[in-house]
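Removed: one protein chain of the complex. Kept in place: all other protein chains.
This part shows subunit A:
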Amino acid sequence: MSNTAYLYDAIRTPRSKGKKDGALHEVKPVALGACLLRELQCRHDLDTSYVDDVVMGCVMPTGEQGGDIAKTIVQFANWDESVAGVQLDRFCASGLEAVNLAAMKIASGWEDLVVAGGVESMSRVPMGASGGSWLNDPEISQYCTAVPQGIGADTIATLEGWTREDVDAYALESQRRAAYAQKNGFFDKSVVPILDCNNVVISSKDDFIKPNSTLEGLGALRPSFESLGAMGFDLLMQRKYPAIVKINHVHTPGNSSGIVDGASAVLIGSEKAGKDLRLSPRGRVVATAVLATDPTIMLLGPGPAARKVLARAKMQVSDIDLFEINEAFASVAMRFMKDLDISHEITNVCGGAIAMGHPLGATGAMLVSTLLDELERRNLKRGLIALCVGGGQGIATIIERV
């Protein structure tokens, strides 16, 4: 590959409950994104006219998030008018897809400096707002055997024989790690406070984490997808997986990713950009991969995607120091660890989306900042990020410090 795609910085907003009583509900998605661009500009005294493009993932690109929100964010951040912006949607991978696309733009030598990230105000533009025939058009959804992801997650647990206690234990550990990391300031470097028009702080840290979680408390929560499954989705799943006697609905709000608001931004550029703007690289993108697996379970992509990216990078699992797998559901992360035969000790070491929430389009690039910070803090070299993606897709990216 001709050019190295350097990671010059990676930042994010706090994540907050994606409901009307969440701290970030009053902040419009464009403002969430713009706050990060201004922060990048401010931190690096950035000549924004140097930036070629701003790529932003967003999974519900309608209403306030419609109309190429990336370009609107560029303008609202008052960046140079020469800067372009594009919104993309690869479901939950959108944020990481933005990073990967930006890396490719740099690697190809056709652009020199790109911001990649994502934005999702789930409180203001709720899930499902943008529609989509894969779920909403009977002809299409019948043909494709569409089943809600949660049932897919329950199916994974059923197939693996994981009990409610197993997935709750995973969730508890996510909470514990996230609370510990936050308490010890591991996120401080990358989390940018959100201010109002008077520079009064609206939110300065993740507030979705529940440090007082217990196994008993988690165990008391009702399964989220049982009634949905009973409506017929379980049978649809069993048509594809006839060996399953009964789907064990183990996933609850306590062991699934939280609905939150948030945004992320990663500054990715060429060596030339770094020299021209006096930026020091924190890391580089080693390789990227995307693929698709069974669309009905829908959540099996991360493992194969990780294998694919490792092959692309000519690396082994053992070459990776830390892993970040998006905790869409506990069973997804557990299946990922099983697929790669890796320990929880090196996976999601600061907790994940079960504790902190999963702001759909923003999450992928948030994981870049979390992983980069942690590699630096532990003085390790290399990390791998993976997410499960709608339609059975999987995405993975390897980054390393330089």
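Quick note on the criterion: a contact is a pair of C-beta atoms (placed from the backbone, for glycine too) under 8 Å apart; a residue touches a chain by one contact, two chains touch by 3 or more; residues count from 1.
Basically, contacts and distances are computed from a predicted model.
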Undepicted complex member, UniProt protein name, chosen from "OmpR/PhoB-type domain-containing protein", "Intradiol ring-cleavage dioxygenase", "Potassium-transporting ATPase ATP-binding subunit" or "3-hydroxyacyl-CoA dehydrogenase": "3-hydroxyacyl-CoA dehydrogenase"
Residue among A:12, A:25 or A:210 touching the omitted chain: A:25
From A:198, A:212, A:318 or A:343, residue that would touch the chain that is not displayed: A:198
From A:63, A:193 or A:274, residue that would touch the chain that is not displayed: A:63
Candidates A:105, A:124 or A:177 - the one touching the absent chain: A:124
Missing-chain contacts mapped onto subunit A: 20, 25-26, 28, 63-64, 124, 196-200
